[in-house]
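Note that one protein chain of the assembly has been removed; the remaining protein chains are unaltered in position.
Here is chain A:
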Amino acid sequence: MTGESTMAAALNAALHDALAEDDDVVLLGEDIGTLGGVFRVTDGLLQEFGPARVIDSPLAEAGIVGTAVGMAYRGLRPVCEIQFDGFVHPALDQIIAQLSRLHYRTGGVVRMPLTIRVPCGGGIGAVEHHSESPEAYFAHTPGLRVVTAADPQDACSTLRAAIACDDPVLFLEPKRRYWTKAEVDTGARADLVSARVLRPGRDATLVAYGSMVTTALEAATAAEDDGIDLEVIDLRSLSPIDRETVAASVRRTGRLVVTHEAQASVSVSAEVITAVVEDCFEQLEAPPERVTGYDTPYPPSALEDAFLPGLDRILDAVDRTLGRRSSREVA
């Protein structure tokens, strides 16, 4: 099926088709039934597939993930919804200490084809615990795949790939892009590992993921006016990272800027930059730059514009890596 759709509707279509095609797929989460989820990603699915497959769960995240582990033991393919990023933490133990290592622990005998959907990131003026970027906690966990999507098409095809995958997948949905509209082909499939070069460019490589891809593309358009030609890469998979695609790009451009909403220290950008330094240090023309949230808790929403990386901060970093005047010399 092809047509114009929001990211939320594209995710809904992906869940719908996955439920329709495979009886082993079940959804569970808080408010995903009658309400259709607080973002309406599961809208209408209870009505169509019934309460045995679309399960309104008790208000318990460890319970959601832990019981899904048991369901996967028995051969189901559960898709859990965590209502908001900040509420995934009660389930950390089940995800990190249980789910992610079962395949390894059992010498490959037990498979955990389990998907955990988490609306993620800030920029929507929400209250505390509703704008977190917890990806680094998960990307640090062996055995767990961590993926995200930047646009409706990718959201749909990556979610299908996550549900089809026999490994546990944490799927981060950039909530401030839920209402972005684009053409979506629900039959299209993505793989779970490859980064995408969204815009070829010559002068520097700009790596982003999730909500920041849109901002990165906007920055590239703005840079064009200054005669700077940026290559934009959507990382998509945060663990494992497609270091080949990034390194291949940096070998051509010689320069790297990485951007994400999450705090900088011990983050995905740290990993991407390390990979580039390991893989193509000789081709680097300048120190890599990163543009991220600061190492503070997510601030009250009145300050989120200062916290979140925007176009100007990205362009400033691009200027630095190109050796042009930048804010660091202003001070």
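In the analysis below, contacts are C-beta pairs under 8 Å (C-beta built on N, C-alpha and C of every residue); 3 or more make two chains touch, one makes a residue touch a chain; residues count from 1.
The criterion applied here is as follows: contacts and distances are computed from a predicted model.
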{"item": "Listed names \"LAO/AO transport system kinase\", \"2-oxoisovalerate dehydrogenase subunit alpha\", \"Acetolactate synthase small subunit\" or \"EF-hand domain-containing protein\", with the criterion being the UniProt name of the chain not displayed", "value": "\"2-oxoisovalerate dehydrogenase subunit alpha\""}
{"item": "Residue in contact with the excluded chain [from A:S194, A:T214, A:Q283 or A:S301]", "value": "A:S301"}
{"item": "Hidden-chain contact residue, picked from the options A:F87, A:F138, A:Y178 or A:Y209", "value": "A:F87"}
{"item": "Interface residues of chain A (partner: the chain not displayed)", "value": "30-31, 33-36, 38, 56-60, 62-63, 86-87, 89-90, 125-130, 264-265, 294-297, 299-303, 305-307, 312-313, 316, 326-328, 330-331"}
